[in-house]
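Missing here is one protein chain; the remaining ones are kept as they sit in the complex.
Chain naming follows the written order as A, B, C, D and E, and within any one chain the residues start at number 1.
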Amino acid sequence: MKKLRELAIDEAFEMFVLVKQADVRMAKNGKKFIAFTFQDTSGSIDGKFWDASEEEIKRFVAGSVVMLGGKREVYQSNPQIKILHLRLATEEEPNSPSLYMEKAPIQREEMMEEINQTIFDITNANWNRIVRHLLTQYQTEFFEFPAAKRNHHAFAGGLAYHTVSMLRIAKSICKEYPELNPALLYSGVILHDLGKVIELSGPISTEYTLAGNLVGHIVLVNEEITKACQTLKIDDHSEDVLVLKHVILAHHGLLEYGSPVRPKILEAEVLHQIDNLDASIQMMLGSLKQIEPGDYTERIFGMDNRNFYLPRM
Amino acid sequence: MKKLRELAIDEAFEMFVLVKQADVRMAKNGKKFIAFTFQDTSGSIDGKFWDASEEEIKRFVAGSVVMLGGKREVYQSNPQIKILHLRLATEEEPNSPSLYMEKAPIQREEMMEEINQTIFDITNANWNRIVRHLLTQYQTEFFEFPAAKRNHHAFAGGLAYHTVSMLRIAKSICKEYPELNPALLYSGVILHDLGKVIELSGPISTEYTLAGNLVGHIVLVNEEITKACQTLKIDDHSEDVLVLKHVILAHHGLLEYGSPVRPKILEAEVLHQIDNLDASIQMMLGSLKQIEPGDYTERIFGMDNRNFYLPRM
Amino acid sequence: MKKLRELAIDEAFEMFVLVKQADVRMAKNGKKFIAFTFQDTSGSIDGKFWDASEEEIKRFVAGSVVMLGGKREVYQSNPQIKILHLRLATEEEPNSPSLYMEKAPIQREEMMEEINQTIFDITNANWNRIVRHLLTQYQTEFFEFPAAKRNHHAFAGGLAYHTVSMLRIAKSICKEYPELNPALLYSGVILHDLGKVIELSGPISTEYTLAGNLVGHIVLVNEEITKACQTLKIDDHSEDVLVLKHVILAHHGLLEYGSPVRPKILEAEVLHQIDNLDASIQMMLGSLKQIEPGDYTERIFGMDNRNFYLPRM
Amino acid sequence: MKKLRELAIDEAFEMFVLVKQADVRMAKNGKKFIAFTFQDTSGSIDGKFWDASEEEIKRFVAGSVVMLGGKREVYQSNPQIKILHLRLATEEEPNSPSLYMEKAPIQREEMMEEINQTIFDITNANWNRIVRHLLTQYQTEFFEFPAAKRNHHAFAGGLAYHTVSMLRIAKSICKEYPELNPALLYSGVILHDLGKVIELSGPISTEYTLAGNLVGHIVLVNEEITKACQTLKIDDHSEDVLVLKHVILAHHGLLEYGSPVRPKILEAEVLHQIDNLDASIQMMLGSLKQIEPGDYTERIFGMDNRNFYLPRM
Amino acid sequence: MKKLRELAIDEAFEMFVLVKQADVRMAKNGKKFIAFTFQDTSGSIDGKFWDASEEEIKRFVAGSVVMLGGKREVYQSNPQIKILHLRLATEEEPNSPSLYMEKAPIQREEMMEEINQTIFDITNANWNRIVRHLLTQYQTEFFEFPAAKRNHHAFAGGLAYHTVSMLRIAKSICKEYPELNPALLYSGVILHDLGKVIELSGPISTEYTLAGNLVGHIVLVNEEITKACQTLKIDDHSEDVLVLKHVILAHHGLLEYGSPVRPKILEAEVLHQIDNLDASIQMMLGSLKQIEPGDYTERIFGMDNRNFYLPRM
Partner (left out) sequence: MKKLRELAIDEAFEMFVLVKQADVRMAKNGKKFIAFTFQDTSGSIDGKFWDASEEEIKRFVAGSVVMLGGKREVYQSNPQIKILHLRLATEEEPNSPSLYMEKAPIQREEMMEEINQTIFDITNANWNRIVRHLLTQYQTEFFEFPAAKRNHHAFAGGLAYHTVSMLRIAKSICKEYPELNPALLYSGVILHDLGKVIELSGPISTEYTLAGNLVGHIVLVNEEITKACQTLKIDDHSEDVLVLKHVILAHHGLLEYGSPVRPKILEAEVLHQIDNLDASIQMMLGSLKQIEPGDYTERIFGMDNRNFYLPRM
């Protein structure tokens, strides 16, 4: 059966989908409507539900699985669903949200295996212990959380997938530049975004938590390292721990982007650039996948609001 | 007896002073000289020691107390010492560096008393316990360290003095705006720069430590709060602790200035502005004290490189 | 009887209110509607009047007092009025706009008294005479005008209220830093925004005047000082007058914010920071008052578009 | 007889010149020297006077005319004088500084005539009266002052010369764009920099006055217009006066450059751009005149620190 | 007969106009409408066509000439058309788009003559040959294309008109500053925007071409000069060709505005400033023409989003 993003223009359909977002807005005629984002594993599409009653607003909330009947249209060069009928999935039907969530293109087990293999290359004992301690502590969240609320890797498992992609790039680069310390770079890659499991609320209807808003994932993971050191009886002012913390604290590269320090160590600068590279490619691919050769993407917020052209070749 | 900054122009003198800085440089004629900064409790003045031998370079290092004979001159509108003779103070002479260091204008005991009184106003139990725990742990350093390597409050006790000045302003402002939470503001004031006791090396020949360079005082104090919570069995993700951390993390106001988050809470914004106000006034006063009415100060780095005029009235 | 901002959600009501703004817009269906802002002394709320006839558009203009019947709703987390019926207040009813305008929380007489007391502390004769001359000349407007069209202190009497708040802070700060010249700082505080009585049109439906747009309040008050000097036969190039002018001209702190010079005198920098502090607190409080603990305010334009969190404690 | 800037490389000479600047500095060997800038009507050249005695420092000050014997050399691709002997000019010798000052390339009388003719085109009575009043009041200074301490038009008569050049451009542009109001543009050109006669100390050893530093020429000329209106009994809040003030206040174009308002009137924007154009050309020509085709100028501070190439054609 | 921009408010009319733009959008009620921009030689006005059928959307596309019946209204202080009826012009009716396009205020022949005359002043043989070669090659487009998609000179012939205006200013300025090389400045003016004939799609429904988006007009004209040199057997690395290229490459003045080099030659800086001056004046006049004295224009995007006031005099 076809999935959401595989429908042809003007194709009518009926399928189960997840309600990813359901924003209630008021039309200029004073009546309320619901601006839905529907989702299945192929991606997501918007659709408007006009003249929504209070009861319907309460029924069709984000996180519910629905049977959606409609037609796939185009509106201002974006795909969109004209909703013809809509009802909640019943208990007998496939109504688990996890069935419809976008997922990382690599299996969780494969990612886990790849990360575990990498840990063997972390030859510094302190770094190795800290990485293993935190991965064990947050294992469930690490493989379920997205890497962001929107922009890049904003899907279930996105955090681990972003980490694994970066590890692969990091390994290639360590081969080219033997002066790099692989143990430091890999430790940094694995931990750099781990604070997002505290900063974000989870894979569905992702929001920032209070800790995320008031402290932010960069300082949150630093707190976790601090606590891990206490638990593991590691001196958190030893040079290797300071260096590891620095590499992670500096990974946004610029103070303006929220790092409290700029990279002052070779591996910190490289980690920052690999992070940027993987995130950029994912953001561009996410938009380019939705257009045809010869067209331009929408403007991408995370790429300085640029749009991109997909060449005809 | 006169002190360093009380000498008249062209006045000859002999006195004990502390060598605050001793940078070895090479003159254009290829010979080495020492660019000294001498200091006593009245302030500091530069002086050059020409044709320094290797032995002299090793003898007159920063931190040593010397008997200095010379003449107070003016060079490019800055005071300067023409060195006539120089020798190390002997064991019998007053050779303890602490005798010559600039100090906060308030006595340590008075500052301690004022801070302790303030702690009674910190009515939130978690904040109160964290503040007392950290002040107890770092009591010695807190009252000895400067608030900076240079710029504002760069003298022994400067950290505590800056804290006390800010507390006074904070109290006045809490009176004017009853919506402010005094317990939060006072906790924030007391802890905001405490990380400097780890960031800096101490009151003499102050340098940045490795932790200071790689982590920075803003994140360092956050680590201390994290550890204090573990020790005191306080949930460090409870809302009041998150709020306290935020107020401190945000105190530089802008990401560009090294805060990983911008103020998102009323008291965080106010703390930032009080910090700025006290630091600005201290920097301006520091320069204005050295000139006569009708003159302009040197450009002050920490004030966007502006110079200031001292009116004739 | 309840006031506008005291209504519970979904509460029906009838009350007299002032029409603060009445913007005519066109709905997507091509019909006109009026986007009202209603106001009483408790604050203001928006409401839309659909399918407005030309006659209604002419009748319900900004500045008129109306009997409003409606229901208090919430729209995109902002309070809003659903208008059920609307008519102009009659001559017999309480139809004076001044009855419904937000006012400074301090009485005019009290503010006047406080400012007059302060003038005794302006010990420089030129400054004292200039301040008294201009306060006398613009006494009515000074105590009636808002301090801004929107943002902070945008209510009747806001200009005087902002001035008085700043004076209180200034006095506290002069106590902490005896090097400050209180006479200069108080003169600067009292006059710094006086040009707004020319820049703005008045307390109702406040707009910028032509002089406000083409010259601006900073230069306008400088003109008033120039004229006052001519009238009072004070040499306006004497150092004390130049210094007073400077303190006022520089009060926006940065050229980018419209000051033709940056602060070059201690009191000028302090005045700028006090101004900023009081304006910031007022803007934050204005938004925080409208939300519940645990919520975030709307983004505040004058605070670099940040939003603020109201802690649950 | 040859002038300063006409000397060939390595040419020896003796001539009377003006000491434009005489900065006393200390050499690395601890002895004082004077860094002279010598000047005659052909331009200026630097030269160093080694091992200066206190008496010589007092004798050869800026503003004195000296008999200079020396050799014209090149140092780091800049011309420079090797001083062989130096003495003050006597009473019998041509010792008036004005004989040696760079002057505008147009005669004062010609400039005066050209400005007077232009005033006939200022058909608005208020503008005409204000312009004539202020030109009469500051006639002497207007034709003697430079337009700046350094950068562009930094020579005696530079202010008037800059004004006349701009008037010529303004006239050409008014011909091309008939929508422009010539009376407004010409009034603006004539008055825009008039405040410099108060901002600067005069044509010799030009410095900023206290009024220049604390108020600045843009606001100073606005004060003069305010006073002129009082004297001439013109309503200074009439629209034509407001418009004239605006055109002048906005002439730096950007707030960052010290204008308290940005141009909001056609002629204000045009005045700003003509000012920029004339100043840029003068700065570039000033540097290009000193080099040969195929060479690059020194970096020009007022042109964003760019250097310029003089093509070989 | 009246033209579009000559209609009085509320005046009903019937006339032939060109559809300049026809954007299909969806109303909040879910139905499509067409947001038209209609145009004749007097200018353009917007109008909305509600409840558009798919057939109507296909019929009334940009570039078609229509008989429009409607009423001229005002909406948010902008003129607008209420559409009463609409049909395509027939073959017998005046249905050529060129009849309705805004045109340069100077005739094509006059512009051509003026440019040809100017070429006589280009005394450098290489520049002369390159200019003539490219003008001959792109003669048709050069006199038909606009100078921009929107902002300044966005009408048929706008490119040539902008060029001619700039030439006139350039000639005046060459008279004032004899150091300028007129041949270089005129060559630069004529060629500086010629790349727009490749960057843009043409005078109707102007869009950016792929070459425009990926390469841009500044580099495109550089390519044309490169090819011209090959065809004309001119060494494109000779100094005069390098200088000509530079003057053109640098004409946006700042790297941020898309010039790959900043002006490093006198004439390059002057060309940039003349370009800016003519474009600014055209943008301001375009908006000022649409308002009455005493009013403010809309904000002009190309003028840093400023609005302008039209004085009452």
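The rule we apply is simple: contacts are C-beta pairs under 8 Å (C-beta built on N, C-alpha and C of every residue); 3 or more make two chains touch, one makes a residue touch a chain.
Source: prediction; values computed, not measured.
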item	value
Visible chains in contact with the missing one	A, B, D, E
Touch with the omitted chain, as defined above, among E:59, E:171 or E:264	E:264
Sole residue of E:141, E:239 or E:298 that reaches the chain not shown, by the stated touch rule	E:239
Hidden-chain contact residue, picked from the options B:25, B:299 or B:312	B:25
Absent chain, residues of subunit A that touch it	124, 165, 168-169, 172-173, 175-177, 179, 181, 239-240, 243, 262-266, 269-270, 273, 276-277, 280-281, 284-285, 288, 296, 303-304, 306-309, 311-313
Touching residues on subunit E - with respect to the absent chain	198, 210-211, 213-216, 218-219, 222-223, 226-227, 230, 236-237, 239, 242-243, 245-246, 249, 255-261, 264-265
Positions on subunit D where the hidden chain makes contact	27-29, 33, 48, 50, 75-76, 309
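Assume only the chains that are shown with their structure count from here on.
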item	value
Those chains which touch subunit D and also touch subunit B	C
Chain whose Cα centroid lies at the greatest distance from that of subunit E	B
Classification of the subunit D:subunit E interface as same or different, half of numbers criterion	same
Distance between chain centroids, defined by C-alpha means - subunit C, subunit D (Å)	43
Residues of subunit E whose C-beta touches two or more other chains	27-29, 309
Those chain pairs that satisfy the touch definition	A-B, A-C, A-E, B-C, B-D, C-D, C-E, D-E
